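Worksheet: the structure to be examined is printed underneath.
Here the complex is missing a single protein chain, while all its other protein chains stay put.
The block that comes next holds subunit A.
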Amino acid sequence: MSKVKSLLKNSKSELSTVIMLVVLCIIFGVQSEYFFTFRNIMNIGTYASIMGTMAAGLTVAMLLGGLDVSQYSLAAMAGMIMGMMIEAGFSVPVTLAVTILVGILGGCINAFIITIMRVNPIIATMGTQFIFRGAAFLLTDGRYIRIDDPVYYFIGNGKIFGIPFCLMVMLITYIIVWYLLKYTKYGRQVFAVGGNIQVAKLAGINANRVKFISHIIAGVTAVMGGIITVCQTSSAMPNHGYGNDMDGIAAVILGGIGLAGGKGKVGGTLIGILVLAVLVNGMTLLNVQAYWQQVVKGLVLIFAVFIDALRSSKSKA
């Protein structure tokens, strides 16, 4: 019994999200005969894979008390570069490597502005959000690029034993980030800097270095999401993800990572992602109009922040 209590205590931040997920699944399952079909569950997974992969990196940035609203724009820009390289005939490994490098570079730019120029992370990434999005359009003058290659098609749409490959990519990303945060020195430093930067500095932790690496991770996962997007839709489009910038943040907060940073688990983010994916999918199956879906997503975000505020006030007390 004490073990159960301990488990509940340690995982309570994710528990409310798990309950929300279960309740949503039950409601949608009752309301729509299609919800619990294997095909639909895989559709939810496919939908979640893009946002989920990106949010894994975002979790690290937010554990430091920062935000990154530039992820979707960076993903779009990297996707356009990827499309142009495919069009120019570059091989798959080279194209993917360069695209990932774009993510590293984008993360470095964000990190430089935040750590060296000391600009507030929200403002910094809001600025780069515009820059990356503008660059995405400038690269081809707004032209879309069709991708017609079986390898890329497989990345976005292929299945192994019936499970979407992109879903596997997302899960592997979570395992890597989970391992980084839980079992490495860097992971402990992330929590230390996010929890109390002054104390972390006094303990000899190079906070700027930790932040720098975190934003690079966010950049890399952003372009991984971009790669999956391009492969899923078989097209590179500069407006990919436009208007979705807050979805990942909502998922991370839903997953129990506070805006102040310092505590939370990447597993919580995964549950938050599933909540949003289930919510959108369920509403689509129930013919809820897209604009009402936006309203509901907004309510969920407010609800998540409200829960975060409740947690914070209790921990302070």
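Simple rule for what comes next: a residue touches a chain if its C-beta (ideal position, glycine included) is under 8 Å from a C-beta of that chain, and two chains touch if they have at least 3 such contacts; residues count from 1.
Heads up, the rule we're going with is that contacts and distances are computed from a predicted model.
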| item | value |
| --- | --- |
| Undepicted complex member, UniProt protein name, chosen from "ATP synthase gamma chain", "Anaerobic sulfite reductase subunit AsrA", "Carbon-phosphorus lyase" or "Sugar ABC transporter substrate-binding protein" | "Sugar ABC transporter substrate-binding protein" |
| From A:Asn110, A:Thr229 or A:Thr269, residue that would touch the chain that is not displayed | A:Thr229 |
| Selected residue (touches chain absent from view) among A:Val199, A:Ala260 or A:Leu299 | A:Leu299 |
| Absent chain, residues of subunit A that touch it | 12, 15-16, 19-20, 23-24, 27, 31, 34, 37, 39-40, 43, 46-47, 50, 141-148, 153, 157, 229, 232-235, 237, 239-244, 280-281, 283-292, 296, 299-300, 303, 307, 310 |
